[in-house]
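The complex appears here minus one protein chain, its other protein chains still in place.
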Amino acid sequence: MIRVTVWNEYKHEKEIEQVKKIYPDGIHSCIKQFLSKEDDIEVRTATFDEVEHGLTEEVLSSTDVLIYWSHALQDEFSDEVAERIQRHVLSGMGLVALHSSHYSKLLKRLMGTTMTLRWKHDVSERLWCTAPLHPIAKGIPEVIDIPMEEMYGEPFDIPKPEDVVFTGWFSNGYVFRSGCSFTRGKGKIFYFQPGHEMNPTYHIPEIQKIIVNAVRYCYPDGIDRALPQNERIED
Amino acid sequence: MIRVTVWNEYKHEKEIEQVKKIYPDGIHSCIKQFLSKEDDIEVRTATFDEVEHGLTEEVLSSTDVLIYWSHALQDEFSDEVAERIQRHVLSGMGLVALHSSHYSKLLKRLMGTTMTLRWKHDVSERLWCTAPLHPIAKGIPEVIDIPMEEMYGEPFDIPKPEDVVFTGWFSNGYVFRSGCSFTRGKGKIFYFQPGHEMNPTYHIPEIQKIIVNAVRYCYPDGIDRALPQNERIED
Amino acid sequence: MIRVTVWNEYKHEKEIEQVKKIYPDGIHSCIKQFLSKEDDIEVRTATFDEVEHGLTEEVLSSTDVLIYWSHALQDEFSDEVAERIQRHVLSGMGLVALHSSHYSKLLKRLMGTTMTLRWKHDVSERLWCTAPLHPIAKGIPEVIDIPMEEMYGEPFDIPKPEDVVFTGWFSNGYVFRSGCSFTRGKGKIFYFQPGHEMNPTYHIPEIQKIIVNAVRYCYPDGIDRALPQNERIED
Partner (left out) sequence: MIRVTVWNEYKHEKEIEQVKKIYPDGIHSCIKQFLSKEDDIEVRTATFDEVEHGLTEEVLSSTDVLIYWSHALQDEFSDEVAERIQRHVLSGMGLVALHSSHYSKLLKRLMGTTMTLRWKHDVSERLWCTAPLHPIAKGIPEVIDIPMEEMYGEPFDIPKPEDVVFTGWFSNGYVFRSGCSFTRGKGKIFYFQPGHEMNPTYHIPEIQKIIVNAVRYCYPDGIDRALPQNERIED
């Protein structure tokens, strides 16, 4: 079984009527629901307001893949917890980072760059698969039409991804590396742009399938979860 | 003119007799000397003991490429200065990171990984050029014999490099990605393994030429040195 | 001096009135003209109807960078000459392959794939720079609006490029890896999508600048033009 923890800030859903309608129990509950249908995945959730944001040493040690959504409370997120998650990723925990989490302390720590980009609300998107043989693309149509999303546009200040699995086309003339894979330490990371809280993107079956695939891809199958260490070689 | 600042911890050279003999005025002075022979490069130096390690906002703002050597005082290095250098790299300042600086706060911040590896003193190395068309390889022989170096061995916990320009062969049976290029933000980075303080590696002409090439490669020619920013697109 | 040969099929310009108006002396003459303004570049041209398509052993031996445009006569192109060009690329001659030349014998030989794609005439394009630090992007705006072009769309069956320097956004909902760099043997290759014969794309100053940059990037500066060889190592 792949042990997934879905972490969500869970703020907008409680405060903004439009978001509440789309995700009445929070984005994390929506994601938990569709992941739970998979036989090889077991899911729990955690949110910002819990002690240590619900991401204690114990929780992370028993998590194979962390799904992470954040937006309004990036600055308020604990430095200590961000460092802790980073350490677990470097030790092998997979990470699926969604939408505005690109600008989280966690992603900035793992990527080393500013993670800046361009953005605009309410633009229609066509999500092109640009690496159709990648495991995350398995069974995914070559293009997915998302009626309305938050446009993210280049330049996106990230290190060169290992693969650009999806490229976003936006009706207002912008493009974006919307699905990017990285490895950091023993941890596999997938960043995925779709998922603005004001649009019902995580209810789209193809988007759900991409997240399911990403979980399987990032799963540290057979990986010893020890942090990489320096080693002195003796004669 | 490419404005280079050579930064060196400058500790071993003052404390260890063997190192003093090899680099009587410090590693930074040796590097400054051979860089100064190039018509398009002007060099100054800075060291750990200076105020703010000699890497003030003013110094970094007027530096095109920073060469960086560190080892014994990694933990003592100022967090604030490490963050400042990172910011300048992301804004376009080039970085040539030498030898044990892989384990500096700066490199860990920029790479996001543990930067761990294997090591052993006094091993002979053959440095193979494995990307002969890379600008840093220009005019460099396909193999350079280094009679004695500190062996660094895989696994080297770094993000996948853009190019592995040099691969180290060590007589005790290890290999290493010894010359690796990266981009972070607007900054080009070259990490280069040779350069243990107990061995006279920076006196080898071919090694000097690699560092000269790396300076030219990392030079932010025509780059606006503003930090990347988020931008909201209006209708 | 960089010795450039601009090769053009030169068929449409003689047969189709609309093309004749845009390129009265052929696409090759247009490209020659703007390249000739550069102090470090000297240009000659060759076309399909010349003996051996004008690409004799002698011409290729004295060419540093070949610019190549083809379309209607791909099948009629000499196998022997295609192999000869390939050999010169592997020996270090740079290659800037334009638009429909993706489907030439030459490109198929060098890439090994089918080189297939999607296409549609008369679509407006926005050409995004997606690797702003690449030498070919130097001085190029982050986006170039091309009022009308032939849309090329993914999936584009090419090997993974070293860098996707430009990504095309098309108004009909498609994206394309429009500017791709490769290395084959000692030769640097840049494939560039814009340039349909029915649209005046090579008259756009920014497009011209990209081609100038590509010539400089692909120039085999300091490269020994011998074909790579097997070598038996003796004791």
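Residue numbering begins at 1 within each chain, and the chains themselves are lettered A, B and C in the order written.
One rule holds for everything that comes next: a contact is a pair of C-beta atoms (placed from the backbone, for glycine too) under 8 Å apart; a residue touches a chain by one contact, two chains touch by 3 or more.
All figures in this text were calculated on a predicted structure; none of them were measured in a lab.
Within the set C:Cys30, C:Val81, C:Val96 or C:Leu110, the residue that contacts the chain not displayed is C:Leu110. The chain omitted from view is touched by exactly one of C:Arg118, C:His203 or C:Arg225, namely C:Arg118.
For chain C, the residues in touch with the chain missing from this view are 86, 90, 103, 109-114, 116-120, 151, 153, 155, 157, 159-160, 162, 172, 174, 182-185, 227-234.
Residues of chain B in contact with the chain left out of this view: 126, 128-130, 132, 142-143, 154-155, 164, 167, 169, 173-175, 177. Where chain A meets the omitted chain, the residues involved are 132-133, 138-139, 183, 186, 188, 221-223.
We take it that only the chains that are shown with their structure count from here on.
Of all residue numbers that take part in the contact between chain A and chain B, over half occur on both sides, making this a same-residue interface. When chain A is fitted to chain C on its Cα atoms, the angle of the rotation, on a 0 to 180 scale and to the nearest 5, is 180 degrees. Centroids of chain A and chain C (each the mean of its C-alpha atoms) stand 38 Å apart. Along chain A, residues 155, 174 each make contact with two or more other chains.
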